[in-house]
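Some chains have been omitted; the remaining ones sit where they do in the full complex.
Letters are used for the chains, namely A and B, taken in the order the chains are written, and counting of residues starts over at 1 for each.
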Amino acid sequence: MNDKSKNITLGELASIIKGEAVGDIGYVVAGACSIENPVEHHITFAVDPGGVVELDKAKAQVAFIVGEKIQGVSIPMIVHKNPRLGFTLALRHFHPETSGTGKIHPSAVISESATINPTADVGPNAVIEAGARIGAGSIIGAGCYMGENSVIGENTRLYPNVTVMHDVAIGSGCIFHPGVVIGGDGFGFEATSDGNIKMPQVGRVEIGDNVEVGANTTIDRATLDATVISDDVKLDNLVQIAHNVKIGSHTRIAAQAGLSGRAVIGENVVIAGQAGFNNGVKVGDNSVVGGRAGVVGDIRAGTMVSGYPAREHGKSQRVIAATMRLPKLMEKVERLEKELAELVADIKNKTASKI
Amino acid sequence: MNDKSKNITLGELASIIKGEAVGDIGYVVAGACSIENPVEHHITFAVDPGGVVELDKAKAQVAFIVGEKIQGVSIPMIVHKNPRLGFTLALRHFHPETSGTGKIHPSAVISESATINPTADVGPNAVIEAGARIGAGSIIGAGCYMGENSVIGENTRLYPNVTVMHDVAIGSGCIFHPGVVIGGDGFGFEATSDGNIKMPQVGRVEIGDNVEVGANTTIDRATLDATVISDDVKLDNLVQIAHNVKIGSHTRIAAQAGLSGRAVIGENVVIAGQAGFNNGVKVGDNSVVGGRAGVVGDIRAGTMVSGYPAREHGKSQRVIAATMRLPKLMEKVERLEKELAELVADIKNKTASKI
């Protein structure tokens, strides 16, 4: 996957990732690897020095990004205040994102009224409906569908088999993994004696820039107005975003979490896997929602919550800990009850014996 | 999205939605909007009068569907016993469902032995296998797959990229959102010393009329016989329906809920998001299952359950409330234990001092 054109010296790489090279600054780095599977002339990272010392002893031909200079080793290193970020930047050097170059596959079915920038790619068997617009450098994968009047900005990538329904607007620099569905109808019905009457879902979906959406995640259109995913939001796989949800910038949501209709999530929120959110709940900025948490009410900004129903994490942990000691507590209460009864009986006996 | 041909007077709209126009019955209504984003000459709805009074004061050019006539305002209104239903019907007037008109895209791959009604549409790159049948007015979206001997009734719509496997029967008036998979194999294996032996899944899926299925939901075929989704069932996104499940009419199931094999759900049941059901459980008619509930045993008709394991909702709430007070209960028991011990010691001392 690496080609020689990406080869770089340790010193050059340090400069790119804003770290400081230590040792042989002319050492050639050809790619990035994991610490478990070191590859010759590749770079990896370590948050503690143990692995570095070990590979140095083994004279492994590998370089490291580390948080602090490690004494007594001769292995090439780049010191970076955040080694994981440094490694991310190194990976980005060796694996840069690609953009479209104007390749339209002849099997793609493209409406005459669609507007496709001359540098955008459209893959085999993709379908682009009337009025759709695709910006410069964007890549529409094989088998993707873009509905009427859907819009995609610049350098956005739809991997294969993504479905974007009508009147969905997507920004620039986004990534959508296979199987994602954007703009399906929200779930809205009125129960009547004649059965369920569907409330037409006639709103839109608005997705900002630099948004990434994982495989098979679903984002419903709004009933009216718009479902809004702000800039730099990252959604993992199999996430459910219901109608009229709003998600603030930079928020990250892990796999299989589900947001019910009209939930409003702030900026910089972190939501762990399988968490669930009731209709209309509001989650403040910079909050953290634990895995499998069930959020049934609003969450104040800057709070960490967990459990079901979700509450402040410390309290939730104390309740869980207490729950685990519950069988013992029950025994203790039984014992107390017995002891008290015995004491009462004892006192009664003594009182009786005095009479 | 609205065109002028849908323009209607307040009086005409009141008649369509079976409400009563109040004020200027000749007021022209051009569409429906939300109360948060009123659009000129559009109609919205309100369940309480506050918003109506406010927009009346602001002289907003908007009409309202309300539950009761609001005094002292001149804004055009329709009084409807259920404003939300009234608004749903108004939305349906402005956004009627469409039917096929016989458009077969040349890129569709259609078996010679498939039977497609002359008024049905088949979109680009759709694949229709041998023996499949599609009824009048139905619309098969781009990239859809219909397996051998699959059947679709009239005026049913498959949005793009829906997969219907062989021997699946679907009724009329249904809607399937993108990414839905119907008729994948049930999950059945016999564990042996030679590994897992797959039990062939040779049953069918039978789906009634007016069923709606959300994006990326999966409905497995039966091991033998049929998985049955009755008329007017509504499934949200990312729902799992396992082999041989049966769901009664009018039941609604929210996103990410999962029904294990052979679960039997009654009629008019409401199941909230992320709920789970064990193999073979039976849920009676008119029950309500709360969000994230874990149903491990049968549920009587007309019951509301919640929690894990799911039990009657009131009990479940009491248990949760009690759980939250558990750390304090533990302190109280500690204190009682100490007080009792002191009392016992005290009595012993007094007795001793008397001797």
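What we mean here is this: contacts are C-beta pairs under 8 Å (C-beta built on N, C-alpha and C of every residue); 3 or more make two chains touch, one makes a residue touch a chain.
Because the structure is predicted, anything quoted here is derived from the model rather than measured.
In this structure file the full complex is assembled from 3 copies of one chain, 2 of which are shown.
Quick note on the criterion: only the chains that are shown with their structure count from here on.
Between subunit A and subunit B, the centres computed from C-alpha atoms are 25 Å apart. Contact residues on subunit B toward subunit A in their complex (touch as defined above): 1, 32-34, 36-37, 82, 84-85, 87-89, 91-92, 94-95, 105, 107, 123-125, 141-143, 159-161, 175, 177-179, 210, 212, 214-216, 231-232, 234, 236-238, 249-250, 252, 254-256, 268, 273-274, 291-292, 320, 323-324, 326-327, 329-330, 333, 336-337, 340, 343-344, 347. Looking at the complex, you find that subunit A touches subunit B at residues 107, 109, 125, 127, 143, 145, 147, 161, 163, 165, 167, 179, 181, 184-185, 187-192, 195-200, 202, 216, 218, 220, 223-225, 238, 240, 242, 256, 258, 260, 274, 276, 278, 294, 296, 308-309, 311, 315, 318-319, 322-323, 325-326, 329, 332-333, 336, 339-340, 343, 347.
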